[in-house]
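Heads up, one of the protein chains got dropped from this complex, but the rest are sitting where they should.
And now, subunit A:
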Amino acid sequence: MTRIDAKFAELRKAGRKAFVTYVMAGDPDYERSLEVVRGLPGAGVDIIELGLPFTDPMADGGTIQLAGQRALEAGQTLARTLELAHAFREQDDTTPIVLMGYYNPIYSRGVERFLAEAKEAGIDGLIVVDLPPEEDDELCIPAQKAGLNFIRLATPTTDDKRLPKVLTNTSGFVYYVSITGITGSAAAEAGDVGPEVARIKAATDLPVIVGFGIRTPEAAERIASVADGAVVGSAIVDRIGKGEPTEKVLEFVAGLAEGAHRG
């Protein structure tokens, strides 16, 4: 049982939806980013997605592209990202951390070495955007063996024929990308998302979390009400990018958390 599984068991017992946030590790620099991440659980965040910066984030919109550039310019690397997770873990041993990014920095580090280091740093799961089920031998299977969850994205183009393939070897939760598009795009309507979540839930016992395009407490509430939880990324990263002080960012996060938890 990973911290992710434990968290969902706890939420289920409390009858609450999960509120998940994405921030880029090292944005705008290591210290500020650690400060924000450390404040997330107190603001009501149930699961932290920690972005691993990459020069060529082909599934991300402008907001997260720029966050990655700021982080890289400030000297963020894969090693520093694991260090950040480790520093967070020293003060919080229950909030799950999911590392989210692209394969090349991990491949460059070496899969075995990376998995050992990630585990050591207190990472609980991985979302690697450019590793579909067709490439499961690369990282998914080794990660599961190492005791890390491998969380897969399902999308509107994942039809019923393909869905079982996407769900096999997925663990922790399923991340439903509610739109065809990149991060930071316009949101989907809860009315459209509901049936899609139901379709996925009919095929798996895993929790289904919905993300992409959620920017307000109201949207978080609407989406969470038809799923097991909601993810917010770009709307928070935008504020970090504008240089808002950490308390203000966390205040905004707390509002989103309340919305999601009402859902």
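Basically, contacts are C-beta pairs under 8 Å (C-beta built on N, C-alpha and C of every residue); 3 or more make two chains touch, one makes a residue touch a chain; residues count from 1.
Convention: contacts and distances are computed from a predicted model.
Per its UniProt record, the hidden chain corresponds to "Tryptophan synthase beta chain" from the list "Molybdopterin-dependent oxidoreductase", "Carbon monoxide dehydrogenase small chain", "Branched-chain amino acid ABC transporter permease" or "Tryptophan synthase beta chain".
Interface note for the absent chain: among A:Val166, A:Leu206 or A:Ala220, the touching residue is A:Val166. Across A:Ile4, A:Met100 or A:Val177, the residue that sits in touch with the chain not pictured is A:Val177. Only one residue in the set A:Arg3, A:Lys17 or A:Arg152 touches the chain that does not appear here, and it is A:Arg152. Listed here are the subunit A residues that touch the chain not shown: 53-62, 65, 72, 77-79, 102-109, 129-135, 152-159, 162, 166, 177, 180-182, 185.
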